[in-house]
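Got a structure here, written out as structure tokens. Questions coming.
Removed: one protein chain of the complex. Kept in place: all other protein chains.
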Amino acid sequence: MAEQDKILHDLTQSDYKYGFITDIETDIIDIGLNEAVVKTIWEKKNEPDFMLDFRLDAFRKWQKMKIPDWAYLKIPPIDFQSISYYAAPVQKPKYASIDEVDPELIETFNKLGIPLEEQKHLAGVAVDVVMDSVSVKTTFKEVLAEKGIIFCSFSDALQEHPNLVRKYFGQAVPVADNFFAALNSAVFSDGSFCYIPKGVRCPMELSTYFRINAANTGQFERTLIVADDDSYVSYLEGCTAPMRDENQLHAAVVEIIAHDRAEVKYSTVQNWYPGDKNGIGGIYNFVTKRGVCRGVSSKISWTQVETGSAITWKYPSCILLGDNSVGEFNSVAVTNHHQQADTGSKMIHIGKNTKSRIVSKGISAGRSDNSYRGLVKIMPGATNSRNFSQCDSLLLNDTCGAHTFPYIEVGNKSSVVEHEATTSKIGEDQIFYCNQRGIDTETAVGIIINGYAREVLNKLPMEFAVEAQKLLQISLEGSVG
Amino acid sequence: MSVLTEKTDVSLKYTAHFNEAREKLFANSSEILNSKRNKAFQNFVLQGIPTRKNENYKYTNLHSAFANEYTFVHEKQKTEADIAEIFRCNVPDLNTQLTLLYNGWFYDKNNLAGKLPEGVILESLEKATSKYADIIDQHYAALADTSADAMVALNTAYAKDGYFLYIPKNVAIEKPIQIVNLLKSDTDTFSTQRNLVIVEEGAEVQLILCDHTLDSNRYINNLVTEVFVGENAKLDYYTIQNQHNKAVSVNSVFVRQQANSTFISHTVSLHGGLIRNNLKVTIDGENAQANLFGMAFLDRKQHIDNFTKVEHAKPHCQSNQVYKYVLDNQSTGAFSGQIHVARDAQKTNAFQRNNNLLLTDSATMQTKPQLIIDADDVKCSHGATVGQIDEQALFYLRARGIPEDKARLMMMNAFAHEVVQEIKVEALRERIDELIEKRLNGEVARCHECEYNCEC
Partner (left out) sequence: MLTIKNLYVSVEGQEILKGINLEIKPGEIHAIMGPNGSGKSTLANVLAGRHEYEVTAGEITYNGEDLFEKSPEDRAREGIFLSFQYPVEIPGVPMVNFLKTAVNEHRKHRGEKELTAGEFLKLMREKMDMVDLHPQLTNRSVNEGFSGGEKKKNEIFQMALLEPKLAILDETDSGLDIDALKTVAHGVNALKSPETSTIVVTHYQRLLDYIVPDYVHILYNGKIVKTAGKELAFELEEKGYDWIKKENEK
């Protein structure tokens, strides 16, 4: 037993491997937030006029709002005036080819293992990279354009497709939806935009990598995905940040709109810097993700592997408006050391015969707290609707916590909602069985945890799934007991 | 009207009333009860009548009921007739030690002399505070925290009477004790009842608590009961709620269990306008067990909210919760159940289940099961379902020649029976079974033998 503890202890001491800082020239504005700053961001981005109204509206509403306190999180006071709201790698307006990209930047992305350029041709992944809030490179743009797919930075989308953006922007997440969404709406600097036209199946995975680099900055990116009738797209998102002793704020908004029979898969591997083993530093991750299944028989599925961040506050949700539409949420959330996560999903059933499914696997270690929070709401008109939720928690020692807070509201008789939750630890007999077959305890714990999370990991696209498995193991190093 | 002004207005009424009634409240009351009044009142003022913005009252709106005008019962009322005559408990073969309360006050004509084992006390709380000052002082307001719930604060501010039950060490009472609270008045009435139950080490008792409304006036009944279960003690705690549609019951029960004790609660809500049951059990000793069962049958615009919390403070304990609801017409049901396993409460087994049947498209069920787990070597789970009767099972019955409506009824009965069968007092179990069957048949159970042809 003592040996097991030791292995677990050693495992927890592992380092965050993405904690390097890139030495790159950055355009950064002074810290602080007021209307002038909002305007400065708008000017720097050279955005259309309607965006200024949108941003100022959001800012004014945000000023009247309070930071939400209902989650099972201890959120230290955040001084919103000590953050710089815009930081961008200094760059030429456009890269004509990969050679013009700052070699430091290329090196950064190589370290991150991000598929830029030719090698990625093989993988067939189109990538947009957002560093310190600004999109630095979008690959495969031309290939996609042939199919009529628009996949570009949010800034480019505002320049090139302002009407399209305007039509959908803020539809899933209104300006004043919540404190962090309002803040994002006021100051967001970039992100990705994606439009899949009618009847088009996007031939490759679309992917965005987010990276916070500069110190004392917040990252506020915005993603908008629109899938028109009968289209399909699978979208991946990955995030990392350097190790710094101070906390950094990340408040993103992701909106998805799915029209008739369209399907959108959104996968996230979130590995922001979680802070060190004493709870110093780390990203505060407050994210609003929401999809609207607007059309009949449309489908939106969220899959997330959350291993990073000091604090995670995130509830990817589906509004099932169209009849027969389907929402899915699959999540693995790992917390170690002093990390805190309050994450889950909302499924709002409005259309008839709508279906949703929630699978949440929480793994807690160290002195962390890991909570599932979810809402399943069946409106009276959403007849014959179904939901199934399964929320499991695995505790790896006696100093961490695992909590489950589901809310279920059902308003008609023909719908069926089922929720199940269990809490368990890794069985000593399971570890011994592996030991008896020659597998050491550390490996055994890794195997068992990956088995526990398999149902969710299987939902990830192949390249991501392998990465996610490794990440799970790394995140829990030194934690298992 | 915005929620804020609504809250202020309604709460203000109760605040103003306390000030007006201050003299009456403090008069003829013991120092023990009086000493908690002012602080409780302050806590009420700070919190106000809970709105739905309060997470603990998210699914129950007390405001519209509390906005009505009520007469308060701050003094013992003279009863013209012998209510023991008016009321007869109609559970066939239920042999209990019957005791009555009248609008929350212990009824003078209860004659218990010589009927209870030696040392057992069943008495008016008001009277007991002078006779057994030490023991009541030790326990009164020890569990019911006035800063955590405005309704508990309001009760503690207004509390004057209720019952005091004391079972001494190693005394096992065979015959169940039945305590019936009757609500009867000339006007709409707000009653406050405060109870204290102490089951000492090794003692055993079955307690059956019933609520009945005897006329068609509006009622709010705000009850708080504190229950202490000693080491190796065993308490079966049955609550049968059978009030009319204009009655509001806020029933808060706080339980603390010592090592090796067993606490079993059954909350059977057969009828009522608005019922809110708060049941908090703290398991404060090892190898103790708590079983919480509940069932609720709702129709028309009735609303029932069971709010439970089981606090596992010590290792090696078990808890089970099973709550079942059947909702008809426009009724609304809510269930919030929380299991908290404290950091060192290892080897805890805690389970919770809430199953609900909706019979119409206008009924609504809201359920919020919660697990807060801070220890790793535990087995905890919860499950919640909302749905209809299993169509396959229904078809199976029909295929055997049973007509659909009868088959449906059988299925609903079977649904409820899982909870009913846990009732250990046989006569009560049979009675409840019968009442449920009538209830599900559409014969409103409480009115079946009620002589007061109220339209409720």
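Going in written order, the chains are labelled A and B, and every chain counts its residues from 1.
The rule we apply is simple: contacts are C-beta pairs under 8 Å (C-beta built on N, C-alpha and C of every residue); 3 or more make two chains touch, one makes a residue touch a chain.
Remember, predicted model here, so these are calculated numbers, not experimental data.
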Touch partners, limited to displayed chains, of the chain removed from view: A
Listed residues A:D229, A:D276 or A:E455, member touching the removed chain: A:E455
Hidden partner chain, residues of subunit A it touches: 1, 3, 427-430, 432-441, 443, 447-448, 450-455
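We adopt the following convention: only the chains that are shown with their structure count from here on.
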Interface residues, subunit B side, partner subunit A - complex: 55, 343-344, 346, 356, 358-388
Subunit B contact footprint on subunit A (complex, rising order): 70, 72, 378, 380, 383, 393, 395-425, 481
